[in-house]
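I have a structure here, written as structure tokens, and I will follow up with some questions on it.
One chain of protein is taken out of this complex; the other chains stay put.
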Amino acid sequence: MSTGQTMSLAQPLGPSSDVPGHRHRPSRFMDRDAGDYALGARTVGGFKFAEDTVQFPTHSGTHVDALAHAWAGDELYNGHSASNTRSTRGAQRCGAEKLIPVATRGVLVDLVQSAGGPLAPTVEVTPSDLERGIAESGVEIRAGDAVLVRTGWWESKGATSNYYANEPGIGEAGARWLAERDVALVGSDNYAIEQQAEQPGFPAHLILLHQHGVPLIENLELTGLAATLHDLGRSTFLLVFAPIPLSGSTGAPVTPVAVL
Amino acid sequence: MSTGQTMSLAQPLGPSSDVPGHRHRPSRFMDRDAGDYALGARTVGGFKFAEDTVQFPTHSGTHVDALAHAWAGDELYNGHSASNTRSTRGAQRCGAEKLIPVATRGVLVDLVQSAGGPLAPTVEVTPSDLERGIAESGVEIRAGDAVLVRTGWWESKGATSNYYANEPGIGEAGARWLAERDVALVGSDNYAIEQQAEQPGFPAHLILLHQHGVPLIENLELTGLAATLHDLGRSTFLLVFAPIPLSGSTGAPVTPVAVL
Amino acid sequence: MSTGQTMSLAQPLGPSSDVPGHRHRPSRFMDRDAGDYALGARTVGGFKFAEDTVQFPTHSGTHVDALAHAWAGDELYNGHSASNTRSTRGAQRCGAEKLIPVATRGVLVDLVQSAGGPLAPTVEVTPSDLERGIAESGVEIRAGDAVLVRTGWWESKGATSNYYANEPGIGEAGARWLAERDVALVGSDNYAIEQQAEQPGFPAHLILLHQHGVPLIENLELTGLAATLHDLGRSTFLLVFAPIPLSGSTGAPVTPVAVL
Partner (left out) sequence: MSTGQTMSLAQPLGPSSDVPGHRHRPSRFMDRDAGDYALGARTVGGFKFAEDTVQFPTHSGTHVDALAHAWAGDELYNGHSASNTRSTRGAQRCGAEKLIPVATRGVLVDLVQSAGGPLAPTVEVTPSDLERGIAESGVEIRAGDAVLVRTGWWESKGATSNYYANEPGIGEAGARWLAERDVALVGSDNYAIEQQAEQPGFPAHLILLHQHGVPLIENLELTGLAATLHDLGRSTFLLVFAPIPLSGSTGAPVTPVAVL
């Protein structure tokens, strides 16, 4: 049934990546480049090389929120003290280096297809929306699945004045519905998984990350996957998820891969 | 035959990661942390969060060398002009964002097992060594395989004064042997794939990266994989390789995953 | 005659500083802060501290262009090869660490006062403008003077859509006029000293920095100085100029001080 085809679900990350105003823009600095040789740098055996240094917020681009990212009260997921997450040390508990790779069944919930187009700003995705989207695909959510919700926000961003505000996404009820099904991962093609409007709280983050320990994958690129699955008449695939183990970070870049 | 178990082949990356002297040490900066709440930062609906920014050389930690990393003469792999790799722009050709995910057969060539211990500094891994290591595993290298060479350098680093000098690794002949077999990826548990001694050139880089377009995975963590494969009596696995698509970078962090 | 009063001519530099689109935004990262103590960090003898790391382009904020910043042909000022300015090394010649402190007579050429208001976008400041501005002040430019030209661009930036385009400033003839007078420093309250319009070249940079070795101070804050000098009925002062000796950098932040 598998074609063996792989498909990246990640956006490129670099200086031209968009970030919200309160975050640092990703940077790339060349430490050595072809110009060094044009200006006379010596080589051994003809070998020339270039290399660079990068800087980016861990919650930019396609990334996973580690369990240290969000909490309520004084404790992270599983009762770890939040006081271990601070400037001098980074996250001593639940950091990105603790996220082990996962290879599991991925289910695409294609709301763009259900709705006939990208969801509008601030639209809340409800359990009924999820149920309808999944029913159309002819599968049922099982424990351990990775559920990827396509809202169309990323692919329609050209139509919005600001990608980083008012995204459509799952709401509190949708998050609870997913948590009850004991999914392994939740991802979406928007910047914060959950519906955002004025005075945004993050109830879905608290339910999924904080209460249930479900990592969240944000800023996914799902357009190509949707098209391919549509052509294949399927909505499931093997998802391999292996974030960069950034020690003590609250998130990490990841290139989730769909194997079809 | 597959157990479905996943195993990360990546080292953690962070402020305590070792880097060679000419590179910038990885950094993590907390932009918001639990201290902000201890000092009275307001929350909406009880939601608290922490986030950070990271900086690191793209050739630190477990990473892949993109095809823009190394060349000879004036051209990168496939005839692209090297002059497109420079300060202002990064790598316009053959950058890390061009590396598509790969899911392929991985073969572990366990030289630590063949040799009865970690290879000594500056030891060159020859085609005979590769043949012997592979023969022991009872498989043959096929086109498209990902070949991972365990030298023991990373795991024995406590015994050396400096991890970043004099590594054992494949030499020019070994690189040619691999290229002739049309492998998809070559990786090793050392810092530069190839044997290093005084006056180091990088012939294996030129053969694999520059002449044959074979990405190189460096600083792999292979100890656990070797032990597990040994227990299973196997030397192959499904390798899923999905580097972070850093636009215009000459390398990228990656968490290669062995699915067993 | 001197009142002993000091006045900074520098703008604050930090995350909210404006920079042109092609440059990195200044960043400040707290490495340790009060939150660490609120969360229980231990102290010795009650001592608590905070500290941070900063990052900024050397040509942001109030800064001086070092002689390595601009050139034509293959040579920097004084015949040093430009090929010594490259990624791996920074500027090996004429870097910011070579700029020795200067204490000299400063002369404010207050074109805002001459013109009755801030200069309009793209206005070229000519030798006649400089002569008129200086004549009003009743002094003559002498060799070794630091000449600061107030255009009003910085203080009127609220009225423009973009501070980093179309600034008024000295033109080629004005630069030549200043160079002929053998001034030690030239500064202005705009982003690039010289008039900018479509298809901008930088003739004043080439004349002053490259041909005559005159460092340029950009993004000066001159409003307060102008008001104070006006009250004192003077246009000269002691200027102390002591940039940060950033090794191998092409520019450096500086807080020029007027002693009145």
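Going in written order, the chains are labelled A, B and C, and every chain counts its residues from 1.
Here is the rule we go by: contacts are C-beta pairs under 8 Å (C-beta built on N, C-alpha and C of every residue); 3 or more make two chains touch, one makes a residue touch a chain.
Nothing here was measured: the structure is a model prediction, and the numbers come from that model.
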By the document's own contact criterion, which visible chains does the hidden chain reach in the full complex? A, B, C
May I ask which residue of A:Asp36, A:Asp65, A:Glu97 or A:Asp189 touches the chain that does not appear here? A:Asp36
Can you tell me which of C:Ala68, C:Leu185 or C:Ile217 touches the chain that was removed from the display? C:Ala68
In the full complex, subunit A touches the hidden chain through residues 27, 29-31, 33-36, 38-39, 53, 87
Which subunit B residues touch the hidden chain? 24-25, 27, 30-33, 35-36, 39-41, 83, 86-88
Mind listing the subunit C residues that contact the chain we can't see here? 4, 6-8, 10-17, 23-24, 28, 30-31, 33-35, 37-38, 43-59, 61, 68-73, 82-87, 90-91, 97, 100-103, 199-203, 205-206, 240, 242-251, 253-257, 259
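FYI, only the chains that are shown with their structure count from here on.
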Between the chains shown, work out who touches whom and classify the graph as line, ring, star, complete or other. complete
What whole-Å value do you get for the distance between subunit A and subunit B if each is reduced to the mean of its CA atoms? 23
In whole angstrom, what separates the CA-based centres of subunit B and subunit C? 45
Quick check on subunit B: which residues sit in contact with 2+ other chains? 30-31, 33-35, 38, 53, 87
